[in-house]
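Left out: one protein chain. Kept in place: all the others.
Entry: subunit A
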Amino acid sequence: MGRIQLDHLTKRFGETVAVEDVTIDTEDGEFLILVGPSGCGKSTTLRMIAGLERPTDGDLYIDGDHMNYRVPQNRDIAMVFQDYALYPHMTVRENIRFGLEEEAGYTAAEMDDQVDATAADLGIVDLLDRKPGELSGGQQQRVALGRAIVRDPEVFLMDEPLANLDAKLRSQMRTELQQLQADLDVTTVYVTHNQTEAMTMGDRLAVLNDGRLQQVGEPLTLYHEPANQFVAGFIGEPMMNFLHGYADDETFIGSGLEYPFDDRLADAVGDTDELVLGVRPEAIDVRRADDATGEREPGSHEFRMQVAVSETHGDQNVVSMTVDDEETDHDTLRAVTDGMHVVTQGDSVVVTIDPDTIHVFDGETGETLCNRLLETKPEFTAVSSN
């Protein structure tokens, strides 16, 4: 079936490098997500797999066959576009049927049956005789999916298919797409800039930035063991906190705060000067300074901070804090606290950061020097392998 291999794939438009030296190997039936900010080359990569762009360099294989020079119709792929690209002058039935007409070995009756069966699967039988212009965004999305599914391709390519839907419909379609992909068991490459979509849907994620592949891996691997500062910042919502500073005698000196290293961190840092400390908002412990313990002198991994903004989400609160002094802009620290644990703007708080939860990045290259410790690691592998 459809195993996709990208081998040092590069695409240049004139002087501009859109995709540089990307190597990814998917497994059969895998749901691979290409994720990254706008302009990172993820769509170009997808379009190269589709055959809409020709790679400047490198090789592309689908199912072991070299694809660089093959036109899209000979690649046995189907694609869902961001704007759905439904043919506006055709009915839904004709839209879905269009791709089938080019496949060999179908009689007219078989094609109609196939269309009806696909429409039934997607729950769009009622819409078959309408034109795309009369459909809502979600319905158009289903038709676009139907058009891809009906041809039973080796590979599905999806270019931000949920980007034009409203939030509620998007999360619903997310689930449906996952189910569909699991049912069909077709290799799928899915492009998105939305890290939530990427985390929740993919078997594996490939994070791209500036045309370069940053890291490929399972969602939790990327979350807990990012290869560099970019991946650490991109994956996770709210974003990982970054504290910029330098190392001095086994202590991190940031703006307005000092953080002594333990042995693990000191080893990882070695003699790197410029550092970025990363810590996930959910790993930060916040308590009011006027709690009973607030009176004593803060410990070595505790800081007094002031709440700048507190966002209420119901199940949790996202609290932004800065170091409490009059000086210029310090790095803001965001923490996720329990929903019932309310702090308000201007509150003085004590922040505790466990050294085990700290990621350290090289301040110049952004490379990871060390990732957080995971006591729960065996547990998470057991769950994810189910």
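Definition applied: a residue touches a chain if its C-beta (ideal position, glycine included) is under 8 Å from a C-beta of that chain, and two chains touch if they have at least 3 such contacts; residues count from 1.
Keep this in mind: contacts and distances are computed from a predicted model.
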item	value
Name of the absent chain as recorded in UniProt (options "DNA polymerase II small subunit", "Sugar ABC transporter permease", "Bifunctional protein GlmU" or "Glutamine--fructose-6-phosphate aminotransferase [isomerizing]")	"Sugar ABC transporter permease"
Sole residue of A:E27, A:D65 or A:D83 that reaches the chain not shown, by the stated touch rule	A:D83
Contacting the left-out chain in the complete assembly, out of A:D57, A:E103 or A:D331	A:E103
Touch criterion as defined above, residue of A:L52, A:M111, A:V125 or A:L184 at the omitted chain	A:L52
Full-complex contact with the absent chain, from A:P72, A:G138 or A:G217	A:P72
Those residues of subunit A which, in the complete complex, touch the missing chain	50-52, 71-73, 77-79, 81-83, 85-89, 98-99, 102-103, 147, 151
